[in-house]
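First the structure, which I've put down as C-alpha cells, then a few questions once you've had a look.
Just one protein chain is left out here, and the rest sit where they should.
As written, the chain order gives the labels A and B, with residue 1 at the start of each chain.
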Amino acid sequence: MAILDDNRLFPIEPSVRAQARALYDGVRDLPIISPHGHTDPRWFAENASFANPSALFVTPDHYVFRMLHSQGVSLDALGVPRADGTVSDVDPRDVWQLFASHYHLLRGTPSRLWLDHAFASVFDVQERLSASNAGAIYEQIDAALQTDAFRPRALFERFNIEAISTTESAIDDLKWHRMIRDSGWSGRVITAYRPDAVIDPEFAGFADNVALMGQMAGEDTGTWTGYLAAHRNRREYFKSFGATSTDHGHPTARTEDLPQDVAATLFDKALQGTCTAQEADAFRGHMLTEMARMSLDDGLVLQIHPGSFRNHSDHVLAGFGRDKGYDIPTRTDYVRALKPLLDAVGHRADLTVILFTLDESAYARELAPLAGVYPCLRLGPPWWFHDSPEGMMRFRQMTTETAGFYNTVGFNDDTRAFCSIPARHDVARRVDCAFLANLIATGRLDADEAPELAHDLAYGLAKRAYRL
Amino acid sequence: MAILDDNRLFPIEPSVRAQARALYDGVRDLPIISPHGHTDPRWFAENASFANPSALFVTPDHYVFRMLHSQGVSLDALGVPRADGTVSDVDPRDVWQLFASHYHLLRGTPSRLWLDHAFASVFDVQERLSASNAGAIYEQIDAALQTDAFRPRALFERFNIEAISTTESAIDDLKWHRMIRDSGWSGRVITAYRPDAVIDPEFAGFADNVALMGQMAGEDTGTWTGYLAAHRNRREYFKSFGATSTDHGHPTARTEDLPQDVAATLFDKALQGTCTAQEADAFRGHMLTEMARMSLDDGLVLQIHPGSFRNHSDHVLAGFGRDKGYDIPTRTDYVRALKPLLDAVGHRADLTVILFTLDESAYARELAPLAGVYPCLRLGPPWWFHDSPEGMMRFRQMTTETAGFYNTVGFNDDTRAFCSIPARHDVARRVDCAFLANLIATGRLDADEAPELAHDLAYGLAKRAYRL
Partner (left out) sequence: MAILDDNRLFPIEPSVRAQARALYDGVRDLPIISPHGHTDPRWFAENASFANPSALFVTPDHYVFRMLHSQGVSLDALGVPRADGTVSDVDPRDVWQLFASHYHLLRGTPSRLWLDHAFASVFDVQERLSASNAGAIYEQIDAALQTDAFRPRALFERFNIEAISTTESAIDDLKWHRMIRDSGWSGRVITAYRPDAVIDPEFAGFADNVALMGQMAGEDTGTWTGYLAAHRNRREYFKSFGATSTDHGHPTARTEDLPQDVAATLFDKALQGTCTAQEADAFRGHMLTEMARMSLDDGLVLQIHPGSFRNHSDHVLAGFGRDKGYDIPTRTDYVRALKPLLDAVGHRADLTVILFTLDESAYARELAPLAGVYPCLRLGPPWWFHDSPEGMMRFRQMTTETAGFYNTVGFNDDTRAFCSIPARHDVARRVDCAFLANLIATGRLDADEAPELAHDLAYGLAKRAYRL
C-alpha cells in the first residue's frame, strides 16, 4: 500500500510514536462495530455488484462532490441526480476523470485519507489518483467490481464488520431487512428507528406520514394516545429487525416535557397543519421526552443529532433536492435545551441518551459537563465535518478531562460510503491510540492502563453503549 | 513516588522537555499563593483531625462524585448528604471501596492527577488505587490522619502556603477567622467578600439577608443609601480579617450603571420581592458597578465568576441540595455585558477587575482583547472544568498573543479539596513552564526571559494582582 503511510496519524516523536503503534497493533484487527450509519440495506439484501467506480466513490459522496462544486465544478458534470429524478447524460468515465483531475482539492481532508485507504486496501491501487492515471485506475476498480469478491456481502465480511446499523424511517416497511433475514446470510445488519417524518410537523407530508404509521401499526393515529401507541408498535417492529436505537435529527437540541393535554393539542394542530414554527419546535422537543420514556420501557438507545441547517441553498435545493452537501452546522445550546428531558428521566441509569454536536464550542463548555454527571447521558463521537483527525483529537482534548473516556461511546462511521467504513474506523483507532500515547508520555496515564482503554475505544464502548 | 511521572505535563521532545524541566526546577518550591478558594476556615481555627479518607477525598469532592454518579453510582452510596440533612447509613470504608473500584473512570482527568499527587506526596502511597488495594490504602491514610502531622495547620505549613483566601458570605460573622487570628498561629488565612446573598434579589432569603447585613453593619438597609453604606461597612470588616478581594458569582457577566434613583427603586422592589427576572438581573448588574466604585475607595480587587447554570437537575436539587456537581457552564458574553461598568470605571488603572469564564470560546474573541486594552481588567486563570492541563494550555494559547502574560494573574486553585492544593499549583507550574519552553523552542521568547516569567506565573502575578 505505497500510497498510505503505515504510521499515519501517530505522534511524531519516535518514542511516543512507538507507544501509539503498539497500542494500535492491539486493536487494528478488531471487528468493526458500526452502530450508526446510512448504508443501504438493499445492498446486502440483493447483493448486486456496485455499478462502477464513479457510482461507488463520487456521485453519492457529498464530501467529495461538495468540494469539487465549491471550486466551480457543476453537480451535473458529476452525474449528481437532479430533483426531478433526471440525471445529466454523463459517462461515468468522464465523471471519474473530472474527479481525478480535481483530486488535489482534497489535500488535507479526511476524504483524501478515506479514499486513499479504500483505493489501496480494497482495490490494491498503488498510485495516488491523478488526471494522468485516472483511466487506468478506473478500469482496475471497475474490473474488480464485476467480481463476486467485491459484492456487498463479500466486502462486508472482508471488512470484518461484526454488526452494522442502517437507519430507516419509522414508516419504512423494512423489506430489505426482511430480505436479508430471510436469505439466511449471517451478516448482522440491523436497523435504527428514525421517526423524524412522523415527529416533525414541518416534515414534508407529515399528516400523511402519521396516517401511514397508524395503518402500519394498526393504531388510530388520529388521536394522541393512538399516535403514541403507534410509535410503541413501530419501535417493537424495528426491534424485531435488530434495532437497538432510535435517532433524531432535529434543528436544535430543544426538549420539552409538556402536560399530556398540551401535547395532545399540539399534535392535533400538527395533523391539521396549523402549528406555528414555535409550536412545531415545541412538539418536536416534547416528542424527544416521549421517546426517552418509551426507551425506559423497551430499552432502545436514544440518539440526538441536532444543529444542522439543512438544504441551505434554495438554488441547489430546487435543482438537486436534499442532501447535496448544503447542510451547514449552526451554534447549538444544550444546557437549557435538554433540561426538560433531563428533569423527566435524566437520573435514570437504565436509560442511554447519546448526544452529538456540530458545534465544537459545546464540547468542553456544555456536553462534557452534562455527560460527566447525568447518569443517562453519553457523548457520541465527533460527527460529520468533525469526523476527521483534527476533529477527533479536539474531541478527546476537550471532553476527556471532564467526562472521561467512559461517558463516550466509541466510534460511529455515520456513512453511506461503504468502502470508507474500514478507513474511517482505522482513522478513529489511530487517533485514539495517538491520544493515549500522548497521555502516557506526559504522565497522565499509566502504560498498563492504555491497552484496555484502546480496546474499549475501538470496540467495547460502542458495543456496550448501543447494547449490541 | 512511583505513581507519579517526574516529567509529567512537560513537552515530549527531549530538548524542550529539558528546558521546561529547568524552568520548573526554578519555581517548584516557591511558596503557594492561593488568592481564591473555598477551604473551610474552621479547619484552621479548630485544627481538628480530618475524619477519614472518604470524608477527605470522596464525599466533599464534586469532581469525584459527579464522575461516579454519571456512571450510575448513587450519591447515597457515596455518603453525600441529602438536602434534608440526613446522610445514608454508609460505612466510610464502603464508600472508599466503591470509589477505588471506579477509579478507572477518572483516567485522563485532572482529578486523577490531583488524587495521585495527594496520595503519593502527602500520604506516601506507592501504588495506584484499585479495588484490590483499596482497604490497605484506606488504612494507611486513615492512620496518618490520626497523627498531628496531618492536622490542617501542619498540612498548611507542609504545603508551603504563604497566603490562602477563603470565601465568606457578606453576612458571615467571620468567627472562624477571628478564632484563627486570636490563636496566634502564624498561618496567613484571609477571607474574601462574597455578597451574592445580599446582592442577588433571587437569592433565597434576600430581604432577610439584607436586614441582617444592616444589623451587622449598624446601617438602615431599608434605604438604598443605607444599603450601600452597609456594604462599605462590611467590606471594611472583611478587610480587617485580611480580605483583599470581593467575589461575585452571577449567572451572566451583565453590568449596569443605572441612575441612582433607578437603582434605588430596583432595590426597593428587590426587598419587597416584586422584581421581575429582568429587574433582578439589572440590579445584580448595577451592583457590580457599585462594587467597583467601592473598590476604587477601599482597594479591594473585584472578581467576576459568571456563566454557571447552577443546580441543573431539579431531581438532584430536591434530593441533595446545592453544589452536587450539577452546575453546568453556559455561553457567556462579555463585550456588551461589561460595557456599562467599563464606561464607568474601566479606565482607572488603580482598579483591578479579574474576569473568569467557563466559556473558552470567549478567551481569544472577547476576554484577551478586553484585558489587552482596559487598564482595570485582568484575566483570571482557567476556572473549574478548565482547571486542567489541556484547559490551561488552551488558556495560554488563546490569550497570550493578545493579552500577553502580564494581564493574567497567576493561578487560583479555587478548591475546597485541601490536599489537592499542592497538586493543583504543581500542575499549573508544570503547564506554564511547558508553554514557555515551547515558546523558546519556536523562537517566540528568548531563553533568558523565561525564568522571570516562570517566577511571575507561579508566584509574583498572583501576589501583585491580589495585593497580597
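One rule holds for everything that comes next: a residue touches a chain if its C-beta (ideal position, glycine included) is under 8 Å from a C-beta of that chain, and two chains touch if they have at least 3 such contacts.
All values reported here derive from a predicted model rather than from experimental measurement.
Engineer: Write down which of A:179, A:229 or A:328 is the residue touching the left-out chain.
Structural biologist: Going through A:179, A:229 or A:328 one by one, A:328 is the residue touching the chain not shown.
Engineer: Tell me which residue among B:3, B:317 or B:441 touches the hidden chain in the full complex.
Structural biologist: Of the candidates B:3, B:317 or B:441, B:441 is in touch with the missing chain.
Engineer: Touching the absent chain: which residues on chain A qualify?
Structural biologist: 3-10, 12-13, 66-67, 69-72, 104-110, 112-113, 128, 309, 312-316, 325-331, 358-361, 385-386, 388-391
Engineer: By the contact criterion defined above, which parts of chain B meet the unshown chain? Give residue numbers in ascending order.
Structural biologist: Listed in rising order, the touching residues are 11, 13, 15-16, 333, 335-336, 339, 342-343, 346-347, 349, 361, 364-366, 368-375, 377, 397-398, 400-407, 438-439, 441-446, 449, 453.
Keep in mind that, in the parts below, only the chains that are shown with their structure count from here on.
Engineer: Turning chain A onto chain B with a C-alpha fit: angle in degrees, nearest 5?
Structural biologist: Resulting rotation angle: about 120 degrees.
Engineer: Using mean C-alpha positions as chain centres, tell me how far chain A is from chain B in Å, no decimals.
Structural biologist: 40
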